[in-house]
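A protein chain is absent from this complex, but the other protein chains hold their places.
Coming up: subunit A.
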Amino acid sequence: MLFSPARTLERPRPRLSASVGRFVRHLGWRQAPVIFAVAVLVSLVVIAVTIPWWTPYDPIGLAGRRLQPPSAAHWLGTDALGRDVLVRTLYGARYSLPIAVSVLIVAVGIGVAVGALAGFLGGIVDNVLMRLADITLAFPPVLLAMAIAASLGPGLVNTALALIIVWWPIYARLMRAQVLNVKKLDHVDAAIVGGVKPGRLLVKHIMPLCWSPILVNMTMDVGQVILLAAGLSFIGLGAQPPTPEWGQMIAEGASNFYCWWIALGPGMAIFLVSLSSNFLGDALRDVSDPRGRQ
């Protein structure tokens, strides 16, 4: 669809509205994954917030006979201790989602600050900070997270700490690359020539142009963080029983392997959230990067 020049001029905030318009104009099947992703994530958040008010069973209390296959009373069956798997899975969103979001927010905060300083100041600061990031990145992420979580002791907070330590270097690198690119643009020179001080230059003139890849990456990483957190819980380093955390639940399912339904609920939940966050990230990238669009 073409719009007339007159209309473009009148739009008050066309950057945003143009992006939204482009988004909406994505046709049929192109839009489907995004709608799916948003629907899954929004309903999970709503469920996680409201579940105590409408759940028929206690997530850590007895709900029925143990190891029951799916039935009308227990849609996803019961586990080895007779707890309802569906209710526990839905309660799990109260642990996994906040962990993913808080880990990402802190990791991005650290990464962005480090990357921005390294890219902006260059020289020794750049070298020291980035070598630090390289050292962290040199370890396989799962192994490093395991080592940290193990040394800090099991528990959700320590898992989060371990994940933050594993994740910040990725954002530091991303931000540094962005800052290095934006720093070369003319408007930054123009600001220097206008007498803008370095701190303000970085925060007001360079960083506002650096966000879009960070945001895209964050969205995609939500799934990754949940996966790794679940992995740590699975091997016993994360949430401890009886917490209805997804990874932990799968671990319980693994010890009753013939009762396939115990691991099905949390497994599907992890799968859906990771998939949705990837869909959302893909869509965000398409919208923010005109070169990737067809």
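The criterion applied here is as follows: contacts are C-beta pairs under 8 Å (C-beta built on N, C-alpha and C of every residue); 3 or more make two chains touch, one makes a residue touch a chain; residues count from 1.
Note that contacts and distances are computed from a predicted model.
The complex includes a chain that is not drawn, and of the options "Metalloregulator ArsR/SmtB family transcription factor", "histidine kinase", "ABC transporter ATP-binding protein" or "Thiamine pyrimidine synthase" the UniProt name matching it is "ABC transporter ATP-binding protein".
The chain not shown here is touched by just one of A:L185, A:V203, A:A254 or A:M268, and that residue is A:L185. Check A:I60, A:L209 or A:L272 against the missing chain and you find that the one touching it is A:L209.
Interface note: of A:A72, A:A138 or A:V193, the residue touching the hidden chain in the full complex is A:V193.
By the touch criterion stated above, the residues of subunit A touching the omitted chain are 8-9, 11-15, 185-187, 189-197, 204-205, 208-209.
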